[in-house]
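Have a look at this one.
Removed from the display is one protein chain of the complex; every other protein chain stays in position.
Presenting chain A:
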Amino acid sequence: MQKLHLKITTPERVLVDEEAREVIVPTKSGQISILPSHTALVAEITPGEMLIRNEKEEKVALVYGGFVEVQEGSKVIILADSAEHLHELSEKEAEEARNRAETLMQEVRDDKERFADAEAELARSLIQLKLLKKHHSHRHTKLN
């Protein structure tokens, strides 16, 4: 069975460089599922959840924007502004980041640039929390 060759890079590191059965990425025009032998494609990624599927396992990662290119020959390149694995996130840290960003936004109201930074930080922590909650409850229901 043919597989995708997936590479997810960010300015800080290479997040993923491996084979996969299927990749689901959030783009401006909705979630796109990429399977082997997909046509050549370039799309803009919106912040959200990314799924990497293999026979047995499914990995979840978080992207904060960027671009995806699918080349002929089943090669997928994701140029992410920033990305994290789900297992690297912690609810406590995300909560803290959110609170920090919210207070900062109050403090630096008049400084446009710093306000935008704080706002971006807030948006980031909110996505993290959303994703964590979703997968947390998921795990929970499975146990019951």
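In the analysis below, a contact is a pair of C-beta atoms (placed from the backbone, for glycine too) under 8 Å apart; a residue touches a chain by one contact, two chains touch by 3 or more; residues count from 1.
Following the convention adopted for this analysis, contacts and distances are computed from a predicted model.
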From "ATP synthase gamma chain", "Pyrrolo-quinoline quinone repeat domain-containing protein", "Response regulator" or "ABC transporter permease subunit", the hidden chain's UniProt protein name: "ATP synthase gamma chain"
Sole contact to the chain not displayed, among A:2, A:71 or A:99: A:71
Among A:79, A:108 or A:126, residue touching the chain not depicted: A:79
Chain A residues touching the omitted chain (full complex): 7, 9-14, 27-29, 32, 39-44, 67, 69, 71-72, 77, 79
